[in-house]
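Note that one protein chain is taken out, while the other chains of the complex remain in position.
Labels run A, B and C following the written order; every chain starts at residue 1.
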Amino acid sequence: MGLLAQGIATGILIGGLYALMSLGISLSWGALKIINLAHFSFILLSAYLVYQITISFGVDPLLTTGVVLPLFFVFGALMQMFFHRFKVDEFKSLIVTFGVFIILQSMMQSIWSADFRTIAPDLNIYRSSSIRIAGVALPIPSLMAFLAAVLIAVAMSVLLSRTYFGKAVRAVAQDAEMARAFGVDTKRVAVLLSGLSAVFSALAGVFIAVGQQIFPGLAVSWFGIVFPVVILGGLGHTVGTLTAGVIVGVAYGVAAVMWAPLAAPLVTFLILIAALLFRPHGLLTSRSVA
Amino acid sequence: MTGFVVVAIALFLTPAIVKAADMPPFFVIFLFSVFFWVAQASSWNVLTGFSGYFSFGQGAWFGIGVYAVAVLTGKHGWSFIAALPMAGFLALVAGLGLGLVVFRLRRLTGEIFALTTLAIAFVLAALARLVPAIDGGTGIFMTGTPIPEFLGEFNTAMYRMTLTIMLLAVLASYLTYSSRLGWGLFSIRDDESVAGGLGIPVFRYKMIALGINAFFAGLMGGVWSLRIGFVTVDEVFNIRVPLFVILMSVLGGLGHWMGPVVGAVIIFTLSDRLNSAGLTDVNQIIIGSLLVVLALAVKDGIYGRMRDRWLTTLITFFGVMVVTAIFDLTGSLISDFAIAMVTTVVVLMVPDRLWGRIRGRGGPDREEGPPVGIEAMTGSGP
Amino acid sequence: MTAHRWRYLAILTSLAMVLAACGGDGEGSDTTAPDTSNTTEAPTDTTEGPTDTTVPMTDTTGDASGDPIRIGGTLALTGFLAATGVIHEAVGKVFVERINSQGGLLGRPVEWVLLDDESLPENAAAAYERLITEDEVDLVIGPYGTGNITSAMAVAERYGYVFPHHTASLTYAYNYACHFSSWSTGLHPNITNPNLVYDAIESSGNTPETIGFVINEFPGTMFIAYGQEGTDEGGAVAQAEERGYDVVLDVTFPTAITDWAPIAAQVADADPDFLYIGGLGVNASQLITAMEAIDYSPSGMFTQWPAPGPLLDTEGADGIMSVTIFEEHPPFTDDPEAVEVASLIHDALADAGVPYTKVETQAAASWTAWEYLQQAAEGAGSLDQQAMCDWLIDNGVSTLFHGDIEFFPDEQNYFEDLSKIKQIQDGDWFVVYPEEFAAPDKSVVYPRG
Partner (left out) sequence: MSLLTVTDVSKRFGGVVALDGVSMTMGEGEILGLVGPNGSGKSTLINVLSGFYPTDRGTVVFGGEDTTGAPAHKLAALGIARTYQIPRPFGTMTPRENIAVSYMFGHSRHSLEGARDAAQEWLDFTGLAGVADIGIEELTLHQLKFLELARALATQPNLLLLDEVLAGLNPSEINESVEMIRRIHAQGITILIVEHVVRAVTALSDRLVVLNQGAVIAEGEPEAVMSNPAVVTAYLGDRGRRA
């Protein structure tokens, strides 16, 4: 019983990280019609940068966010300008961003080698610390990731449903042409949103650098987690993405504990396929961004 | 069609010629690797290029083929030649099974369909890991698997089998392209419900396309299990196969049966030469940039440009080929080929407007009447 | 306008490809290409090409002169095995530089034609075909990784090339008469390896009553944990039971695992006296981190083939054991040559940007494989594959890191298991078992502090 409780608890927390990793992709896909595979390398690149800055200057890894996040906002924004310039559509974006993904991957490998990188414990006080609630231990890194994910998901859904920017984004998501016709500066909206998406991915990278060992091969292994979460959550649906992340995390955790770790991916994808068949627009169905 | 037969015969004779001409035996090995990719890309193109349903499922069909042969020969003592048809058959069954569910649901189009096919591959991988009867994590050795004598020694056998399957796959793609089926699929790609309204049996046609794709991908996978040598889940079900066929078809040109053939030859030759030069990292970066540039700049793929500028293509290619061969710049026919090919691609990449200016007149260059419609995208249709 | 600029970028990229292609073949073309038509026929003929080239060159100047001897091989420089592949790359480079600085092989300089197999067996197979039949290398050396070695060995066998390799875990599968493993596992690691571990534990005077297994679903680790598929012989689990340990946990996890929390929870729940991790690379580090995160630390741990660096940097890893061949402390460092080579390897690994540069299992095994080639060629006095193969079987090899090795043909050319047990003690790895190899005043600590 304690085992199951622990499995569920850690599942929920890791789900937060999954959601954080998926948010950027979900938003740019849902709102900008860009399936941005480059986000996978964004997450890893930000993890490497955090690692590098931390060990070079001996600072607390969390402080690096001050540098890393703005940097990735710029990356994201530039990327969107590029897409805008070349009128990249959904299908093209898949190919183009996959190209970018490959390039970034091999660049990271040539810079940091294929070997594993770890922030040494003396610089990283978070990795293996945890707090206990009712006999269930909550690891700090995933706890931080989870809280960040909740914060962002809520903030974003408020931003998207209450502000002018949000209205503009929703308008663009539904029909960019129409939005333009109604005087929305679609390009500016898209660039901003793309920047934000990149920031979320970068933030996920921060927690990954804090929580685990990083190596180039990591990025590919995320495909199998992030896509289910994105689809399950509903494209561009922030709260949905968070929910989906938690569901996948828990399903994964429980399947691993109760059945076998080998079965975990199977369960995850069966959930995904079920979702694709019966709820192709996400759990908390809402075709548009919210 | 006669051209097809001629090419087929020529290819079947090649190994003998290679031997006679004292060319390095690697030439044969190089060729059968090309055949593998041509078959994979062509079969993928029948579904995605023709009907417009973007599929990541290639890895799944390929993997089913590999494991069908590996399990049947390795765990149940079947002979390779008996197991091989099962590779195609099981992949076909799996493909049609997926189609039966997915194509019934109107909303499962576009990227949602693409991701469903992606998910299938992951599920199969997880299954293979979980079920000891398939793999269970120990992997399966294929290195000892005996191949029937009549096929010759290993590389000759691989050459003959891959060539045969490749020819069949390309033939299937060609016949589809030049028949009602093909045009039905093009209509589905352009506007599925209108296609239905015009009396095109949408569901059946999509099933056929998916079936062709899965069958040949699986069959070739069955042969390839010999090449892999030691079959494990991580090697078989990785995203490499689907991504390469996409790259190849996009580069060559979706929608025409020749597109993937051209694309596969170019991409494989390139990465082979770069790898043999020990430049894998460069290789990765170049392939990445190729993807970006081609998706943005060359609309209908290289094959479209080749048709528009067929004269330039021929002159450049054979010109360079002859030069490199005469002055023996590389000492390897494959490298001569690679260089000639790349130069041609470079020339073809010159944007239309600029090209027009080079040739002393504005406007897009056409060395034959301006083809449009399927023609434009694909060159001479049926 | 910008649209054009991008298109031009395309052109530049392609030009780069042309150069690359040329460059690559420049490398290929600068060798004398002897009559190639033989190479496909019988194994004996394949060596004809190579042996021709051993005829002394007329323009002999300096100590290492004449046509370079070209040694071909691939490594996992990219892909999921790359983390370790990079170590083998560095070691190989050091070996080749060193041999060239010492007058070369058979008086000729050595050139290493290294290709990347992207961690894929099919690529390894294709690459060895190319190396042997197109580049016509004189010798080959094995790639890294069980699958890749298996596929490459099939090619080497087809052409009768001597095939030294360092890290193939499925020992039972290799029957090629001229394959020579430089790994210290012996033919039956699924028996010898676990027993060594258990002996080591018991040498502490304490015997675990319960044991838990967390096994990576990777052929090599599965083989050692559960024995050979089909045959019920050996395996860490079976032998633990034979010794009367109570197996309270037995989990396998996928190679590409992303979430360790559930497994950590299971271990904590089962709370075994000893935890046997059939892990690769950073598996152990990740599991320990996950266990620490839920405040659990087992009283004893072993892990199969870890990335040693990250493990040292992992909180709560102190006292974990593993297998090794060589560690940089006495008695191993009593041999000055070993120390010298080790320092060379440090520099090479540092240049390659590898954080942990000490010589241990991977580096030692890699070096030994190269020694096979060198001593076989010098012993046979030619590059005739069959002659080299015979010489190795008849004479064995005297290695820097393994000591003298003798190959047993009826044991599929394996030698006895020479593995040692190392343990992390106060922040560094030390060999602790068997006693004669243990670091000065070091012994197995169990339960860990």
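By our rule, contacts are C-beta pairs under 8 Å (C-beta built on N, C-alpha and C of every residue); 3 or more make two chains touch, one makes a residue touch a chain.
Computed from a prediction, not measured in an experiment: that's the story for all the values here.
Student: Could you tell me which displayed chains border the chain that was left out of the figure?
Tutor: Spelled out, the missing chain touches these shown chains: B.
Student: If I consider the whole complex, including the chain that's not displayed, which of B:Val202, B:Ile267, B:Met306 or B:Ile334 touches that chain?
Tutor: Reading the full complex, the residue touching the unseen chain is B:Val202.
Student: Pick out which of B:Trp183, B:Phe237 or B:Tyr303 touches the chain that's been left out of the picture.
Tutor: The single option touching the absent chain is B:Trp183.
Student: Tell me which residue among B:Ala82, B:Val194, B:Leu311 or B:Leu354 touches the hidden chain in the full complex.
Tutor: Selected residue, touching the omitted chain: B:Val194.
Student: Could you please point out the chain B residues that touch the chain left off the display?
Tutor: Touch with the absent chain occurs at residues 178-180, 183-184, 186-187, 189-191, 193-194, 196-203, 255, 372-377, 382.
Rule of thumb we're sticking to: only the chains that are shown with their structure count from here on.
Student: With chain centres defined as C-alpha means, what is the inter-centre distance between chain B and chain C in Å?
Tutor: Averaging C-alpha atoms per chain gives centres 35 Å apart.
Student: Quick check: how many Å separate the C-alpha centres of chain A and chain B?
Tutor: Distance between chain centres: 33 Å.
Student: Quick one: which residues in chain C touch 2 or more of the other chains?
Tutor: 3, 6, 77-78, 80, 217, 252, 254, 256
Student: Using the touch definition from the top, which residues of chain B touch two or more other chains?
Tutor: Answer for chain B, listing residues that touch two or more other chains: 126, 129, 137, 281, 284, 289-290, 296.
Student: Inside the complex, what are the residues of chain C that reach chain A?
Tutor: Within the complex, chain C touches chain A at residues 2-3, 6, 77-80, 82-83, 85-86, 217, 251-254, 256-259, 261-266, 268-269, 281-282, 285-286, 288-290, 292-295, 307, 309-310, 313-316, 352-356.
Student: Spell out the part of chain B that touches chain C in their complex, as residue ranges.
Tutor: Per the stated touch rule, the residues are 19, 22-27, 29-30, 33, 126, 129, 136-139, 141, 143, 153-155, 224, 227-230, 232-235, 240, 270, 272-284, 286, 289-290, 293-294, 296-298, 329-332, 334-335, 338-339, 342-343, 345-346, 349-351, 354.
Student: What residues of chain B sit close enough to touch chain A in their complex?
Tutor: Interface residues on the chain B side: 54, 101, 105, 107-108, 110-112, 114-116, 118-120, 122-123, 125-127, 129-130, 137, 238-239, 243, 246-247, 250, 281, 284-285, 287-292, 295-296.
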